[in-house]
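First the structure, then my questions, so here it is.
Apart from one protein chain that is not included, each protein chain of the complex appears where it belongs.
Let's look at chain A:
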Amino acid sequence: MDQDEPKTPLEEQIEENLRKVYQKTLDEQVPDRFLDLLEQLRQQDANHG
């Protein structure tokens, strides 16, 4: 598989930075608006059947 090829230092640096950027958002708390929305959708479905 492709992923088995050894990574170059450039690739490793890029991925490390990218993962940090990504992690920053992952560490944020999910805003309530999304949880509220899902709850609303769930209730809607429950009421309709």
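Everything below uses one rule, namely that a contact is a pair of C-beta atoms (placed from the backbone, for glycine too) under 8 Å apart; a residue touches a chain by one contact, two chains touch by 3 or more; residues count from 1.
Going forward, contacts and distances are computed from a predicted model.
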Checklist outcome for this item: Per UniProt, and picking from "Stage II sporulation protein M", "RNA polymerase sigma factor", "Nitrogenase/oxidoreductase component 1 domain-containing protein" or "ABC transporter ATP-binding protein", the hidden chain is "RNA polymerase sigma factor"
Next on the checklist: Across the whole complex, list the residues on chain A that are touched by the chain not included here.
Outcome noted: 1-3, 8-11, 13-22, 25-26, 28, 30-31, 33-35, 37-39, 41-42
